[in-house]
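Worksheet: one structure, shown below.
Here the complex is missing one protein chain, while the rest keep their positions.
What follows is subunit A.
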Amino acid sequence: MVADRSEFPGDDGPAWWDHEAGPVVRPYMVTGGRVEPVSADFDLISHVVAITSLAAETRSPEHQLILGVTQEPKSVAEVAARVDLPVGVVRVLLCDLLSDGQIARYDPPDTEELPNIETLQAVIHGLRAL
C-alpha cells in the first residue's frame, strides 16, 4: 500500500513512476538475488514484531520499512501488503531481520489437525457477536 509509506522518512508523496511500466527494480534485487529464506519458512499467518527501535541500523531501506510496520505484531501477509513487496521477498527480508535479532516471530501451531472444540466455540461466539 503506497499510502502507508508516506509516514516513513525519505518518501514524500506519491511515487513518480508509472506502475504500468513494471517495477523500477526487479523484486529480487532487494534480496540480493536470494529467493529462498535461509531458515524455516514463515507462514502467511505467522506473526512478527520488531524488537529493536526504528532507529536501529538495517541492511536496506526495505528492512527498515518492515521494522516500521512491525512496531505492533503483524501477520506476514499483512507485512507484505503494507510494504508492497511480494511475499517471497518479504520472507527473505524477515529471515535477515530475525538473524540480526531485530524481530521476533510467532508461528501458528505446526499442525494439520483442526483446532480444538473450545477454540471453535470461541470463533462461533465471536462471529455471532460481530
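Throughout what follows, contacts are C-beta pairs under 8 Å (C-beta built on N, C-alpha and C of every residue); 3 or more make two chains touch, one makes a residue touch a chain; residues count from 1.
Assume contacts and distances are computed from a predicted model.
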{"item": "Name of the absent chain as recorded in UniProt (options \"Tryptophan synthase alpha chain\", \"TRAP transporter small permease protein\", \"Integral membrane protein\" or \"ATP-binding protein\")", "value": "\"ATP-binding protein\""}
{"item": "Missing-partner contacts on subunit A, residue numbers", "value": "1, 27-28, 39-40, 43-47, 49, 73, 75, 77-78, 80-82, 86-89, 98, 104-112, 114-117, 119-128, 130"}
